[in-house]
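Note sheet for the following structure.
A single protein chain has been omitted from the complex, and every remaining protein chain is retained in its original position.
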Amino acid sequence: MTDGSQVGVIFWFLSFVILISGFMVVSLKNIFYCALFLVLCLFSVAGIFILLEAEFLAAAQVLIYVGAVAILMIFAIMLTTDMASKEITQTNENVTVGVFVSVIFAISTILLIDKTSVWRYQDHDFSEGVTVTLGKLLMTKFMLPFELVSVLLLAAMIGAIVLARKERS
Amino acid sequence: MEFAFPEYNLRLMAPEIFLFLWALLIIAYDVLTKRKSETTAGYLALAGLMITGLILGFTGTGHGFGNMFVSDTAAKFFKIIFLGSAFMAIGSSFGIMREKIVNHRGEFYGLILFSTVGMMFLSSSNELLSLYIGLELTTIPLFVLAAFFKDDKLSVEAGIKYFIVGAFSSALLLYGISFLYGLSGTTDLVQMKINIAITHLTFQNIGVILILAIVLVVAGIGFKLSLPPFHQWVPDVYQGSPTPVAAFLSVGSKAAGLIAFAKIFVNGLFAFHHPDMAPNDWGRLVALLAVAAMILGNTVAIRQTNIKRMLGYSSIAQVGYIMIGIVAMNALGMAAMGFYIFAYMFANMGAFAAVAIVEDKTGSCEISTYSGLARTSPLLSATFAVFLLSLAGIPPLAGFMAKFYIFAAGIQAAQHDPGLYWMYWLVGIALLTTVFAIYYYANIIKQMYFAKEPSPHKVTYNFPALTVLLIGLAGLFVFGIYPEPVLHFASGIASSFGIIP
Partner (left out) sequence: MFHYLALAAILFSIGLFGVLTRRNTIGILMSLELMFNGATINFVTFNKYVVTDALLGQMFAIFVIVVAAAEAAIGLAIVLLIYRNWRCIKTDNYGVMKW
């Protein structure tokens, strides 16, 4: 029964990239560079998904998060900031409080995870194709969330268009 | 691997499916017609809500899609509240349709109906995945609705504040749900209860990560319920959003948060509310937050000069009272919680309808505008006074009975179980803050009735807003004098959570 306590060198490399680029996202002054580091971070998270045998999820992450959400953010940055001017840079506020809260949160979470020993480990067999299984599950067991999420996307689309539209009058 | 198709039982979802299609109809109507009437979309929405309520009356009970859609008494009770609050919010929106919203009337009503559909799915889910998606479907249209006055800086500010708070709380909730999933291996709430109990018995402790999961989930849902310290967004968002949207937020979204909270904690973490289970117990944590809500809501409301901000702080306090019913974890507590939100729906939606009528005429939401209103607009002042008195808990209105049942539930829980002695303190503080709260409700009534000069404004009523006022009035009086039927219906809520009276 493996509990994953041995992780390979790829994991260390990917997590290094994730944490460094994540840190860049939240602290760089130039907002456009932050968006680019966000893209790098999301790519690396997709790599972690591949390590965790979730290949479909990795592909979905790249397609949706990197391909749509991050691009949307870059568009929004281009539409709302003059890229050549100085106003693209900004400093953070409340840095000491923020550092305090997030460091305490991270340390306490890691300590609590470490001290918990009640995980019921189990070896899963993903050899028969994760994507096929996901597809079958989506059509049988998870049909209701599937349909609900399409309603959610419709509502989000209508809402975003209503908000972002320029009125003619 | 077995891929059995679960029993779909779509007939149980008839109200939600109908309401969703009706919302699409209203949006399509608005897009496809050339000459726009001001009121047709609104009347369509009201009609749709009434038909949905009728369909709901004929819907049976049962399970569909495995445990992802459960139609039981708790779900039906809360669906009536969601439909009622949407009805009254739309009823009070006809005033702003005339001038302020010209372009997207159909979408306005369509989004309110989408949000209601999300709330209805939320109250019917016994599984964390559909609960989470229902919660998101509830809040995403509300983000848009809060910012609907696109040129009004206050409205846009309300929209972005509500969005950041909403998305932040969603992320916290998600992280907490991930740990609950890791501990129990499932997201089905009933199965989670069993799995966590088995783990607890096998290992003799449940693992300290449960504390973090509980705190994260309380934080995530606490933002929607506006429990302190997650309440900072309420006054700004209530003041900036269009008044019908603020009304819908104050009742509908809070009721949605309550049922989500009850499902996760009373159902899923059933065994962990008692101090014996410390440090994993959520009972005392939630009681502490409820006390903070009651004290903070009632004290800061006194200093407000804007009626919508004041109603926002008062709603923070009201949620504190409702939490007593949940923490009591007995059958009377669940029934009292249901009755309280029912009475609160009439009072708060009515109050916001009155605010919308005055705002429509005078353009202002300051409390000073209400000075002397009794002499020029007696009907409005009288109904508004009744709503405020019910919120304060004055007999013979429904608000009094609601508070009575909640306090009785708290005391009953403390009497049955010596480990819950701190419930006495909880009820005591609640009584104290209730008396304290009468001050700022009475202050508005004093302004309306006992000002030196009559107000220069005389309000005009449109038919739907008048209907909302009268519905609120009737509801408060009828259920204040005769609360038994509602209480009887609400007592079915307890059995949905596995609490046998």
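When the chains are written out, they are named A and B in that same order, and each has its own residue count from 1.
The criterion applied here is as follows: a residue touches a chain if its C-beta (ideal position, glycine included) is under 8 Å from a C-beta of that chain, and two chains touch if they have at least 3 such contacts.
Note that the structure is a prediction, hence the values are computed from the model and not measured.
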**Prompt:** Which residue, B:Leu24, B:Ile51, B:Val156 or B:Ala451, contacts the hidden chain when the whole complex is considered?
**Reply:** B:Val156
**Asked** Can you name the residues of subunit A that touch the chain not displayed here?
**Response** 2-5, 7, 11, 15, 18-19, 22-23, 25-26, 31, 34-35, 38, 41-42, 45, 48-49, 52-54, 56-57, 60-61, 64-65, 68-69, 72-73, 75-77, 79-81, 87, 90-95, 97-99, 101-103, 105-106, 109-110, 113-114, 119-122, 124, 126, 130, 133-134, 137-138, 142, 145, 149, 152-153, 156-157, 159-160, 163-164
**Message:** For review purposes, identify every residue of subunit B that touches the missing chain, sorted by number.
**Reply:** 1, 129, 132-133, 136, 140, 143-144, 147, 150-151, 153, 156-157, 159-161, 163-165, 167-168, 170-172, 174-175, 177-179, 181-182, 185-188, 229, 232
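One rule holds in what follows: only the chains that are shown with their structure count from here on.
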**Request:** For subunit A and subunit B, let me know how many angstrom lie between their CA-based centres, rounded off.
**Result:** 31
**Asked** Mind pulling up the subunit A residues that touch subunit B in the complex?
**Response** 108-109, 112-113, 115-120, 128, 133, 136-137, 140-145, 148-149, 151-152, 154-156, 158-160, 162-163, 167, 169
**Asked** Can you list the residues on subunit B that touch subunit A in the complex?
**Response** 1, 3-6, 8, 20, 27, 64-66, 68-69, 102-104, 107, 110-111, 114-115, 117-118, 121, 129-130, 133-134, 136-137, 140-141, 143-144, 147-148, 150, 182-183, 185, 199, 202-203, 205-209, 211-212
